[in-house]
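First the structure, in the form of structure tokens, and then the observations on it.
Missing here is one protein chain; the remaining ones are kept as they sit in the complex.
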Amino acid sequence: MVLRTEPFILNMGPQHPSTHGVFRMRLTLDGEVVVDLEPVFGYLHRSMDKISETRTYQQIIPLTDRCLDYLASMSNNLSYVLAVEKLADIKVPERAEYLRVIMAEMMRISSHLMAVGFMLNDMGAFFTPLMYMFREREKLLDLFEMVSGQRLNYNYMRIGGVSQDVPEEFLPALKRFVQEMPHFIDEYDQLLAENEILLARSKGVGVLPADLAVNSSASGPVLRASGVKWDIRRGDPYSIYDRFAFDIPTGTAGDVYDRYRVRIQEMRESVRILEQAIAQLPGGLHRARVPYLLRPPVGEVYGRIEAPRGELGFYLVSDGSIAPYRLHVRGPSFLNLTALRDMVVGWKVADVVVILGSIDIVMGEVDR
Amino acid sequence: MPFNRYGAGIARGMLMTLKHVFRQPITTQYPEWRLNNSKRIRGFELVWVPVKCTGCTTCAKACPQGNIEIVTSRGEDNSYAVDKFEVDIGRCKSCGLCVESCPFEALFMSRNYELAQYQRRKLVQGKEEVRMSDKKQPSAYCKPWLEASMPAQSLLVNGERRGR
Amino acid sequence: MPWNWFDRPLPADWPGGYWWHLLVFAVFIVGLTLTMVMIFIYLERRGVARFQIRPGPNRCGPFGIMQPMADAIKVLFKEDIVPDKADGVLHWLAPVVAFFPALLILAVVPFHNGAALVDLDIGILYVIAVSSISTLGVVMAGWSSNNKYSLIAAIRAIAQTVSYELPMVLSIIGVIVLTGSLSLNDIVARQSVPFIFFQPLGFLIFLIGLMAEMNRSPFDLMEAESEIVAGFHTEYSSMKQALFYLAEYAHAFGGAAIISTLFLGGWKGPILPPLVWLLLKTVLVFAIMFWARATLPRVRIDQFMGFLWKGLLPLALINLFFTAAEVLVWPDGLPLALIPINFVAAGFLIVVWSGLIKFGGGRVAVQ
Partner (left out) sequence: MTTALEARKVAQQLAGHLHGISCEADKNILWVDRESLFSVAQLLKTLPGLEFDYLNNLTAVDRFDYFEVVYHLSSVKHNHSLVLKTKCFGRDNPSVPSVFSLWRGADYQEREVYDLLGVTFSGHPNLKRILLWDGFDGHPLRRDYL
């Protein structure tokens, strides 16, 4: 006898402990099994695009801090200033390039720590891994605070360089962090990487096949976990990433576990890049002379970087005035959500939050 | 899948957490213990030095929020006198662009960060409140020569985190 | 066990008179439960905080020991919110139903040699029967809240109850085979060596079953806060919420008391008074629970069911056969030489059995 059951609709979010902000999913459930999912966006929409049209190019930089991925502000800054520099054809001093790379890689570590911690938290590991990762992130935030004066909204990069040179106590502290960090990553591995419950919860769960990942414009660790070896730092090197040796960790199955492992491995690779960048850091100016009210030539540009969550692109159209004619942000977590339904359908309610956690969205970037 | 399933990973993880019991908590007990902030801290208000200010309004132009209001009048010796310098720190997002743009070193970020008020209108700071005073010390944001006289920031990397 | 001068058996109606006995013990049990709940909450919060390299609540009173009190006072003064279209009576009744079994369990737990509220002949049977009532409270709460998260939690609770009872009961039978008595006091009295040494596998199964029953992490599926918000008590506030909270920890206390009675020698122990020994063992068991909570991720519902039915139930059966065989061979008490053999056998069984089965299903095909 087949028991006929009535599907019922569950609104997960916008107020839910593990939707990472104000994300809302309309789940159609058959018992515990997810039959359908429809994401609902827009609860954090601040209209970054529209605001930018009334700001000068310089004034948009603090906007990228907070209107986008607020867990990776440095990467947002970097992506934006690179796009503007490409548009206005500005040369950046060598030291500034290195400082930017150092900041971007520190940001990546910090962001991945949060991503992995919150994913494990969604899995039900009662805040412990998260607290450990917060501890490491705290060290990085200290360093960010040292160079930029704030802990989250750095506003550090400038068109043509960085706002200030790093203080002299920055490099010794960073070196110390770089030395310690691999040891802590080992500790996280010991904590949970072989945990049977974690393996059971994540292996084979939420599989995103490689072709679907590419077709649905997934990027970053989500794409790489599906086995596509695509990293803009290597594929389309911006700034000075072509000078560093690092590997691109990829997964094979494209499941939650692979995304988790890819993030952990990327942290190790970021530490490697940091080591090289510190060793190579040249002296010199930290900022090119750029007019304060920059007027880029008429034109358009699409600049992209490999932000911690994937390809962060800025599409800028200039009409020769001091404010961009059009600014569009290609938010990686927004587009990574495209394939969410395919990953989730057929799994249980408990898996929904884990899969969502493994995609690692930041609502600031999804809704912009 | 070649992984052990009988609980060895669980045991390792539990040993790991047990190891952490014997480590020092990293939390700072905030109101009692204070950490040294960054020398470049961008506090929640501005510090204005009227003597140096020429009323050029570069800062007001640089502000993304349009948050700085400056009214000037022509003084006796043909220089600007600043009649009004008003900042609504409730709308300020501490981006520091005004400080960075000031050509005369007349504007600084403050080191203060505990500025809660009961009413929004009290956050509007006029000429007298913005002025540099003993309670409002400038931070070294974009003013690197101030850094030498400031206490070093307490860093968790160096284990200096317990505060005083 | 070394001789302990506290160990004199008390008369069944201590301190004299039927009604006095009932009154004294009833007050004692309620008082002890409330105190232990406070202590447990404090211990858990501080303990988990230490696992997470933070100090934990330390502001309220010396070392923060007044924190549970402050929380309780705060929660009692909150507004009591009953959702619209909730089933009012059930919604009101559910926390009570969830709470009182925890007290009922303690009625048969011996705090001293022979000192229990009632020393039932079928004590352990009574414990099993009573402890499952609290699930009813959970189901009532989930059903009456008119909230979908609560409903999911309620249905999970039913599935969970059916699953964990069997392995738990089977592992208790191992103990009963060893003692030949269902009375908890007898069980303690016969533990010259704590039964954990003769029943390591049984202890583990019972501990896991207990954690499932008390819905402690990693089996806290009915209040999985990252999935279904707060599960069955999503829509509860104020006193009712406090009562659920109380019920959870009272249950933890009751369960820990039962497990220390069955496997860890109950009130037995050298030098210290029996009550202190019982409480120490209880706290120890509880410490293991919050240690696990601080470390482990939550299992999924189908994996959990698979784990209980395919993993624990057969193991409990094997354990029962093993014990029965041992008792057949050595009817006058098991020799101490069996202890290492038991441990090795338990480890061997776990490793082999875990390789044989598959927990939980994977993706469900959805049309």
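Here the chain labels run A, B and C in written order, and each chain numbers its own residues starting at 1.
Note that a residue touches a chain if its C-beta (ideal position, glycine included) is under 8 Å from a C-beta of that chain, and two chains touch if they have at least 3 such contacts.
A quick note: this is a predicted structure, and the numbers were derived from the prediction, not measured.
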Shown chains touched by the chain that is not drawn here: A
Touch criterion as defined above, residue of A:Phe8, A:Phe127, A:Tyr292 or A:Tyr315 at the omitted chain: A:Tyr315
Chain A residues touching the omitted chain (full complex): 41-42, 45, 47, 49-50, 212, 214-218, 228, 230, 235-237, 300, 302, 304, 311, 313, 315, 317, 325-326, 328, 330, 334-335, 337-339, 367-368
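What we mean here is this: only the chains that are shown with their structure count from here on.
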Graph class of chain-chain contacts, one of line, ring, star, complete, other: complete
Chain closest to the assembly centre - both centres taken as Cα means: A
Mean-CA-position distance for chain B and chain A (Å): 25
Inter-centroid spacing, chain C versus chain B (mean Cα positions, whole Å): 51
Where chain A touches two or more other chains, by residue: 128, 132, 135, 191-192, 195, 197-198
Overlap residues in chain B, where contacts from two or more other chains coincide: 5-7, 10, 13, 16-17, 20, 26
Parts of chain A lying in touch with chain B, wherever the complex brings them together: 55, 58-63, 65-66, 128, 132, 135, 138-139, 142-143, 145-150, 153, 155, 163-165, 167, 169, 173-174, 176-177, 180, 187, 190-199, 203, 292
In the complex, chain C residues that touch chain A: 48, 51-54, 148-149, 152, 155-156, 217-218, 220-221, 224-229, 293-303, 359-360, 362-366
Contact set on chain B toward chain C in their complex: 5-7, 10, 13-14, 16-18, 20-21, 23-27, 29
